[in-house]
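Every protein chain of the complex appears in place save one, which is left out.
Per-chain numbering from 1; labels A, B and C assigned in written order.
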Amino acid sequence: MIVPLDIIIFLVLIIAAVLAINVKDLLAAVALLAGYSLFASLLFAGVNAVDVSLVEAALGAGLTGVLFIGAILATSRHSTAKRNLRRRWTMLPLIAAFIGLMLFASTGLPDRGDPEAPAHQGVSRTYLSQSLEDTETPNVVTSLLADYRSQDTLGETLVIVTAALAAMLVLVRREGDDEDDTRGSDPGGDTSGEARGTTDDEQESGRDPYADEREGGRR
Amino acid sequence: MTLIADIIIGIGMFFIVVSTLALLIMPDLYTRAHAVAKSETLGLLLVFLGLFFRPELDGPSVGRLVAVLVFSLVANPTAVHALVRASSRSGALPWTVIDQEIADAELGTAQERYDAVDDPVVSEATGGPSEEDPR
Amino acid sequence: MTALLELFLARYIYLFVLVLLAIGLYGVLAKTDLVKKVIGLTIFSTAIYLFFIEGSLQEGGTAPVIDERGSDPALYVDPLPHLLILTAIVVGVGVVGVALALLVRLYRTHGTLDEDVIAARLAGREVADDGDTPEDRG
Partner (left out) sequence: MMTGAYPSVVVRVVGALLSPFILLFGLYIVAHGHYGPGGGFAGGGFLAVAAILPRVTLPESLAYKLVPVHFGPLMGGVGMLLFLLCGLVPMFFGGMFLDYGAVEIAGIAASRMRYLGILVVEIGVGLAVFGAMVTIFDVLMDRSET
């Protein structure tokens, strides 16, 4: 991998992550998140992790975005949550402490691309040299996934199916299940509940951000 | 052979760079989308055309390249079309050059003009004569 | 100076990954919008994937698909982290799906995704009437 290109992609990743966290329009945040995943998949391809790159591009960048957009259209497009400054200032030292700890721990890690790193001395050498005669499969990741470590894969597949069933269990409306949809229009004591209507109308919800952009373009 | 391939790929990369520059310096969404839809598709086409002249190309690679080329030629303009259509329905106005004095003179009626321009777009999108929504 | 540059080139992955981890952690901890929390979670986990995959790199290694050069382990990168991260990405998508289902359910019940508002409302209800709180199950 060419190192300057690597660094540029990392800078793009950082910018996309900061914007995705900070932008008000949630659909824009999801678009930035998909771009973040796509550049991460480029980085995976750069270090010869082709299988991971393919999965990240298909599932991480594609399907995650679709799921996010579906959920945002089902709820509310604009992030109207008020800033909680007290919480931010209590969290920042915590994050700084975490990063400092990690930085201290990373001094014990091997250099980048070191062939003598301890992680490479283990069982994966056996996998690489034995895969072709054991399973007739040139792609070692596939033979690892479905043969040498297939119990791991069995567990992961079970997790995926369980996640789908859990989502069904949480969200499917059943008969006689009418406590939904009444609480949303509840004229309760809070103020921000009324500010967030359902946004099936594109014209109303789209007017404000584009008006800002148009003013910026005319100046 | 390799020289021809390099020249064609270079021209294609020129178009991609130009479209990226246009994406950065163009003033509004419509001109940016125009740059992406036309110039970048042409650049991609030229890059793939140059790859066909590379000497290390074999049979399966040609098939894959053609498949990727057809996919991107179909999908890229469609995505831009959907994007521009959605933004037009949301009421994004195209960029126009206006003089500062005229702008100051018209400042009082800006909201009125915004509504006047906005309404035809909305009515066309929701119930106009060119409507093709089957629902 | 050159020693510093060499140190940077050998270690810059850890630096960038730590910055991404910090951004993701900030999104999870400091934002009150729940969708932003899920976005922060995704950023955090993708940074972890990057760290893991960069650890699998070996100088002079190519993609772990055995070709005519033979099956000498020094010719290929380490395939084991690829397997682990491959399954972790798919599980991450499943986790995001369940989290979004919970968010939609919360929105149906409370009409908002602001964490502070929901927490205050839940606390208020609990004080007001103890037993019958159907929204607790949401």
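Note that in this section contacts are C-beta pairs under 8 Å (C-beta built on N, C-alpha and C of every residue); 3 or more make two chains touch, one makes a residue touch a chain.
What you see is a predicted model, and the numbers here were worked out from it, not measured in a lab.
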Which displayed chains the hidden chain touches across the whole complex: A, B, C
Contact with the hidden chain (one of A:L54, A:I99 or A:A119): A:L54
Residue in contact with the excluded chain [from A:I8, A:V66 or A:A105]: A:V66
Which residue of A:I7, A:A28, A:L42 or A:A74 touches the chain not shown here: A:A74
Which residue of A:I14, A:I99, A:A119 or A:I160 touches the chain not shown here: A:I160
Residues of subunit C in contact with the chain not shown: 63, 65, 86-87, 89-90, 93-94, 97-98, 100-101, 104
Residue ranges of subunit B at the interface with the undisplayed chain: 71, 74-75, 78, 81-82, 85, 125, 131-135
Absent-chain interface as seen on subunit A, which is shown: 50-51, 53-55, 58-59, 62-63, 66-67, 69-71, 73-74, 133-139, 141-143, 145-147, 150-151, 153-154, 157-158, 160-161, 163-165, 167-168, 171-174, 200
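Going forward, only the chains that are shown with their structure count from here on.
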Between subunit B and subunit A, distance of the C-alpha-averaged centres to the nearest whole Å: 27
Cα-centroid distance, subunit B relative to subunit C, in whole angstrom: 33
Between subunit C and subunit A, distance of the C-alpha-averaged centres to the nearest whole Å: 6
Junction residues of subunit B, two or more chains touched: none
Touching two or more other chains - residues of subunit A: none
Of subunit C, residues touching subunit A in the complex: 9-14, 16, 18-27, 29-33, 35-36, 38-40, 42-43, 46, 49-50, 53-67, 71-74, 76-83, 85-87, 89-98, 100-105, 107-117, 120-121, 124, 134-135
Subunit A - residues contacting subunit C, complex: 3, 7, 10, 13-14, 17-18, 20-21, 26, 29-30, 33, 36-37, 40, 43-44, 47-52, 55-56, 59-60, 63-64, 67-68, 70-72, 74-76, 79-84, 87-88, 91-92, 94-95, 98-99, 102-103, 106, 109, 111-115, 117, 119-120, 122-125, 127-132, 138-141, 144-145, 149, 152-153, 156, 159-160, 163-164, 166-167, 170-171, 179-181, 183-186, 188-190, 192-193, 196
